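For reference, the structure discussed in these notes is given below.
Missing here: one protein chain of the complex. Every other protein chain is in place.
To keep things simple, chains are lettered A and B as they appear, and every chain counts its residues starting from 1.
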Amino acid sequence: MGVYILKRLILAIPTLIVASIIIFLLVHIAPGDPVRVMLGPIQDQVLVERLQQKLGLDLPLHEQYLTWLGNLLRGDLGISISVQRGAPVAELIAERYMVTLELALLAMTVALLIAIPTGILSALRQNKLTDHISRVVALIGISIPNFFVGILLILFFGVVLLKTWGAGGFVPIQEGLGANLQRMILPAIALGTSYSAIVMRMMRSSMLDVMSKDYVRTARAMGVKRWSVIRQDIVRNALIPVVTVIGNSIGYLLGGSVVTESVFRLPGIGNLVINAVYRRDFPVIQAVVLIIVLLRILVNLVVDLMYAKLDPRIQYTSSE
Amino acid sequence: MKLTRHRGVLEEFWKNFRKNKLAVAGGLIVLLFICLALFAPILSTANPVEQFKSPSGERHPLPPISRSDDGHLFLLGSDRYGRDIFSRALFGTRSMLKLAVGAVGISFIIGVALGAVAGYNRSSWIDELIMRFVDILLSFPALVLAIALVGALGLGETVIFGLRFSNMFKIMLVIAITYSPRFARVMRSVVLQEMSEDYVAAAKVIGASGTRIVVKEVFINTIPPIMVQASLMMAETVLISASLSFLGLGLQPPQASLGVMLNEARDYLFQGSWWYAVVPGVFISLAILGFNFLGDGLRDSVDPRQARRVGR
Partner (left out) sequence: MMREELLRIENLVTRFYTEYGVVQAVDGTNLYLKQGETLGIVGESGSGKTVTAMSIMGMIENPGKIENGRILLKGDNLLYKSEKEMREIRGGLIAMVFQDSLSSLNPTLTVGEQIGRVLRFHTTLTPHVIHKRVVELLEKVGIPEPTKRYGGYPHEMSGGMRQRVLIAMAISCNPSLLILDEPTTALDVTIEAQIFELIEQLKKHFNMGIILITHDLSVVANTCDRVAIMYSGKLIEQGSVSEVFKRQLHPYTRGLIRSIPRIDGPVDENLYSIPGEVPDLINLPGGCNFAPRCAYKKDLCEKESPTLAEFYKDHTAACLRVKEIEYAE
């Protein structure tokens, strides 16, 4: 098992390297000189050159990349040039990543709590009214952008329900879980809506797939109770592909949290990266994008491990 | 040897499509939006950037069915600057669809070319190289990649290698690059599947050249799955372009954009100007809904066994 994880991690390295090259090139081929952005209205040639030298921007591209990569490996994500000039990017991210992570996890929890039971129910009542309704609702759920869901929630809870809900503002977990959750639950619902619809549809079709399998027929032919067939034969096997989808769509949640943070003005890394784009703070953009990609690859690994736990047919390659 | 399978494929596809209520509903919504976009200049009641004066004693934004100082009727209300929301929504729809069609078109061309080359040279180093690259691009969440690209290119119009790109075209490119890996994936698998069909083998035996096989036989059979993908991709493209605009990274004011409108409306939620946010939000959602219904229905038409499957 340990060897398997190690192997998978090693396999992820080339992907990460290529991804880092893509991110690096993206920002460095781009038009506009970061130094000029930093200096703003002062466009003194001597100053520009001195700064370029200081930041290593006068070096050939591949050297710049290697320096950047080397710094990354030492945990140095660079220095912010405009969002918060002079602040280490690592610090900026450290202050904010908890918010994004909490939002994504909460959204996922909310979504799964809705999606899995609905998907099961929908499949068990295939082509009946319940099924039709939940399928159409799911399609609608997928279609409404999460920022609009967020705005509707604010309108409804914040305005129509006479501001009974503190829709704005953010309270860190350290200052009380209750207050924090009260502020986070609406963003989580906004972010989780379309995600939940995606998972529900997947669960439903996976269930239908399993329901036509021979082993379900066998179980029934042996007089196994309906509930037990549903639980042990159908749901258990139907969940396997769904877990993969849940894992693969973590990127969707991370991307969506950027927008959701903006709607609810939450101080997460999504807000950070948008600020950085506004102010062309390249080190911040690079670092945040890289971290999100890294996170996604890690989550995929975790999902693969879970997959093997759920499906006994998957074997870890033996350690010998 | 069935060399002319394609007619049946398309006919079957169309027949199944018409039977699917959801798909037809989606098709109608899409059609409606296309009309709204095409005829925005005729249908709109005002210039989308014209600022009307509010009647004395009242302040913008004004609610639906109210009038400006000089008697202009705001069908769906006015925005913070006194502009007509209905007209802005129509022009916003126009630019949104223009963006989406352009983006899907470009990513379609890139993706289909890459996918077809990879699929036709299956398991060669070209295939390996293309698909590796595609996989890595796919490990970027779509919106994050788009944001990074905008971050690299800057807001507003941009110059890349000496070529000047309008903001609109730049965003089109950004979204196209974001989605072309998906098209490449789909195209490759479709080509691979088609290549293994009997009629391709038959065509090879007869001696048709490799290119002709791909173009003639494979191409027609790939139309249905590609249409499904294109429709679903339109939904995603509309979503991502609206998201970018909402974040202030897409179309820039004063150009009428549904995402920008929603963004502006945020500051007016607590004073109860619901129409300001609801109108553009409903326009965006309905457009996405239309493409999703259509794509979903088309998918069932491609694989009717899926839809018709009986069992408990």
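Here is the rule we use: a contact is a pair of C-beta atoms (placed from the backbone, for glycine too) under 8 Å apart; a residue touches a chain by one contact, two chains touch by 3 or more.
If you're wondering where the values come from, they're calculated on a predicted model, not measured in any experiment.
Student: From the listed residues A:L55, A:L294 or A:L310, report the one that touches the chain absent from this view.
Tutor: Among A:L55, A:L294 or A:L310, only A:L310 touches the chain that is not shown.
Student: Looking at the full complex, which residue from A:V46, A:L73, A:L129 or A:A221 touches the chain that isn't shown here?
Tutor: A:A221
Student: Taking the full complex into account, what residues of chain A touch the chain not shown?
Tutor: Those residues of chain A that touch the unshown chain are 213-215, 217-226, 228, 232-233, 236-237, 240, 310-313.
In this section, only the chains that are shown with their structure count from here on.
Student: Can you check how far apart chain A and chain B are, centre to centre, with Cα atoms defining each centre and the answer in Å?
Tutor: Taking the mean C-alpha position of each chain, the two centres sit 22 Å apart.
Student: Enumerate the contact residues on chain B facing chain A in the complex.
Tutor: Contacts found on chain B: 22, 132-133, 135-137, 139-145, 147-155, 158-160, 235, 239, 242-243, 246-249, 262, 265-266, 269-270, 272, 274, 277-278, 281, 284-286, 288-289, 292-293, 296, 306, 309, 311-312.
Student: For chain A, which residues count as touching chain B in their complex?
Tutor: Result: residues 15, 18-19, 22-23, 26-27, 29-32, 124, 126, 136, 139-140, 142-145, 147-148, 151-152, 154-155, 158-159, 163, 205, 208, 211-212, 251-252, 254-256, 258-259, 262-263, 273-274, 276-278, 280, 282, 285, 289, 292-293, 296-297 of chain A touch chain B.
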